[in-house]
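The other protein chains are all here in position, but one chain of the complex has been omitted.
What follows is chain A.
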Amino acid sequence: MTESDSANSEITVLLVDDNPQNLKVLYETLKDKGYRLLIANEGEKALDLAHRHHPEVILLDIMMPEMDGYEVCQRLKANPETADCAVVFLSALDDLQAKVKGFSLGGADYISKPFQSLEVIARVKTHAQVIRLERQLQARNRELQSDQTRILNSISEGIYGLDERGNIEFVNPAAALIVRSSVDELIGRNFFELHFPDASEAADLPVHATCQQGVAENQRNIPMSRADGTSFPAEYRATPKLDNEELHGAVVVFRDITADLENEAALEEAQALVQEQRDQLAHTSRLTTMGEMAAGFAHEVNQPLTAITNYARVAKRIMSKQDAPDITLLGETMDKIEAQSHRASEIIRRIRRFVKKPATGKEVLSVPALLEDTRQFAEVDMRNNEGGIELLLPESLPDVMADPVQVQQVALNLIRNALEATRSADVAEPVKVSASLDGAGTVRVQVRDHGVGLPPDAEDNLFLPFYTTKSDGMGIGLATCRSLIQAQGGDIGFDRPEDGGACFYFTLPVAGEGTGSAAADGAR
């Protein structure tokens, strides 16, 4: 190419004339001016030299035998390799027609014979400079273009340039690699037909809106067909190609996200496993709690059963009075039996709901209703405990978003601990359970007792697994509570009230508010 020529700043001038005398004059005029001079005395030779040496300027005689100057000029301009040279026509034909024809064929200038040497020198100098600058500019452009190409080539994402109908105008190598084709084969093909051959409705096609309406798109996990008929999940961004607000198609940047999806699936699987283990642990913990409360529950169920047995006997007695069975009394007794069997099944229902294996998932929950239910639950334990449980609930409290079984498990755990601490301290003060709206879009539930209080190392250890202050404890209760509350997007902790006992609390995000604001802050 011509880079080396222009770098030498040596300018080549080709002189073409069939008249040796003229050539001599021109040669004499331009020698010693720092130009490399080439000479041709006919058209063919001139074309050959131009081809080989890429002269900046060609002084071309029009009137020549065989091939005249016009034809030489035409052929020079027709060949991209020589098209950029400046053709200056030389002719005695000093008429307007000849000049116009010369310019129309791509001539740069015109010098009339007989020529003045100063004029020749000046014009050659001017054109030589123009061409040199132009060539430098073009070289620079090529450099820039190759830079851009290198960039486009090195991007690992596929890039398509599409026209408004989706025909592929540009492809980078990565795109060809992803779709298992080559750049050359892809150019000119239709993006939609190639990658979405099965689509029925054109308007629904990815990128279609970008090409036709100029709407940017960004989609993930879109199945895209490859050239070989296989397909892959793609993520793409389509940006409209605008030129002065006029839509010229779209640029599509895409990639194959098969590996991403596999990673995500693996991550989800790992998370699911963690979740499953947490549920399992929570379930185990619930079963343990139920085991500890079994005697209480047996008693709780035995009460209505005992009453039912008694009532049934009474009913039989009434019926056995053959002379005049008291039907009214019999009806009342039956009603009582029914009420007691409802009572028994309600207790069983509550137990079953509590030990239900997979947690039911988050739902919109009323905290007061849940706490009331939990209080009744905990009272099973309370028959041997003095003091009892006191619920302190505000007039209105927003609902929270949480798993009812898991929240109840936490509340029950804290209440039972409080009852036990109260009993150990042999005090009559009831356990106070309260709920309030926190500033941070959370509902705070607090369980306060006046029991034996907490050991000095509680801050460091209380929520750790297998840490327990109870002689028969396993130490999974509070650790499980923390894990459960954090899974709800809440927080759990405790305070040491100045007047003794302990105060445990947990928070739950208010339903409908951003979950991020209530994110767990395990630092307490």
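The working rule: contacts are C-beta pairs under 8 Å (C-beta built on N, C-alpha and C of every residue); 3 or more make two chains touch, one makes a residue touch a chain; residues count from 1.
The rule we apply is simple: contacts and distances are computed from a predicted model.
Only one chain is not pictured, and the protein name UniProt records for it, out of "ABC transporter substrate-binding protein", "Imidazolonepropionase related amidohydrolase", "Response regulator" or "Autoinducer 2 import system permease protein LsrC", is "Response regulator".
Remark: the omitted chain is touched by one listed residue; of A:R180, A:R317, A:K356 or A:R496 this is A:R317. Among A:N141, A:T309 or A:S345, only A:T309 touches the chain that is left out of the view. In the full complex, chain A contacts the hidden chain through residues 294-295, 298-299, 302-311, 313-314, 317-318, 333, 336, 339-340, 343, 382-384, 386, 388.
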